[in-house]
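The complex appears here minus one protein chain, its other protein chains still in place.
So, subunit A:
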Amino acid sequence: MSGAVEGYGERRHWTSRVAVMRRLDWPLLVAVVVLSVVGALLVRSATFQGLAEQGKDPEGFVKRHVLNLLIGFVLGGVVTVLDYRLLRAYVPILYGVACVGLVAVLSPLGETINGSHSWIVLGGGFQVQPSEFAKVGIVVLLAMILGEPRDGEIGPGVRDVLLALVLAGVPAVLIILQPDLGTTLVFIAVMFGMLTVSGVRKRWLAGLVGAGALAIAAVLLFGLLEQYQIDRFTAFMDPEADPRGAGYNARQARIAVGSGGVFGKGLFQGEQTGGHFVPEQQTDFIFTVAGEELGFVGGAVIVVLLGVVLWRGLRIATQAADLFGTLVATGVVCWLGFQTFQNVGMSIGIMPITGLPLPFVSYGGSATFANMIAFGLLQAVHVRRRAFD
């Protein structure tokens, strides 16, 4: 296999900047950069009027967001250059830090924002959301466990699967306790996606689905959901039931998006956005700004750009040099893909409301950093892909 030799030959130059640049997934990079720029504009649109009304710097949010993005790109770059396989060595540390962070959130250090006890306030206006970083941790952890080289076996063995479930289960439970339903669902999507792609037998997957269904039944039966979560689901099923209460966000989000029409009202021209009718608009409901101001066309462009990210991610998974790389890319795709569908879906009324940001677009330091690390992981896998394609 001459390709393999070539590939092997190039391996020596991996650290060379030029080689990395040449082997980067450029469509992915372009899509993420464009999404980031669009995101920054939307964050500005969602915040400048409100800040001005409060007598604050109208560009305050967007400035901080751009700074977050720059830091994020640096993080992503560092991850890209690192040999992702070396990550395996750091997985226990990553995992441990993530779990400690999640425990800290539940301690008095944690802060409640929007009904979720998911923040640690660092002071000086900085706050960290450990669950975002836990997503990175879980992806790499599961990839390590499920991506172990195995002899002859097509899929991971019983012990690996159980270990994966247990280890992934710890942060998942901590997140449920916050309670952060959205992130829990991301965990489930990531876990299920990675198990599937790792080659686990169908009947085990079916068993997992069954266990999941039982768990949901138990949650509903024993009333483990918070009232506001039940309200959100009720509001999702019947948005007009309580237009001033739980249904308010869903209704206002749909009005903002719907009123955008085909071409939108123009960037920074959104009246619903300007009037703060949609809450949390720079974070969870950023897509409503796009919907109102950029219309169907602008919204579709964002969905397509996110589609490009997912498509390149899957392509990277397919071309990865090893199963570990494939699973890392798969995990990232499941994470970003679920979050995209959930976030856009709740803005246009086909998903219930959960607090998840839109990848690369929403405001939020932790989320931005985590997304950029995920982007770096994809690039890292791609840079070290098999040489024959």
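In this text, contacts are C-beta pairs under 8 Å (C-beta built on N, C-alpha and C of every residue); 3 or more make two chains touch, one makes a residue touch a chain; residues count from 1.
Criterion: contacts and distances are computed from a predicted model.
Not every chain of the complex appears here, and the one that does not is recorded in UniProt as "Penicillin-binding protein 2", selected from "Putative FAD-linked oxidoreductase", "Cu+-exporting ATPase", "Formate hydrogenlyase subunit 4" or "Penicillin-binding protein 2". Set against the missing chain, the residues A:G193, A:G247, A:G355 or A:G376 yield one that touches it, A:G193. Across A:G39, A:P130 or A:G260, the single residue that touches the chain missing here is A:G260.
Although one chain is not shown, part of subunit A still touches it, namely residues 154-155, 193, 196-199, 244, 252, 254-262, 271-272, 274-277, 291, 295-296, 299-300, 303-304, 306-307, 310-311, 314, 317-318, 320, 323, 326, 330, 333-334, 337, 340-341, 344-345, 348-350.
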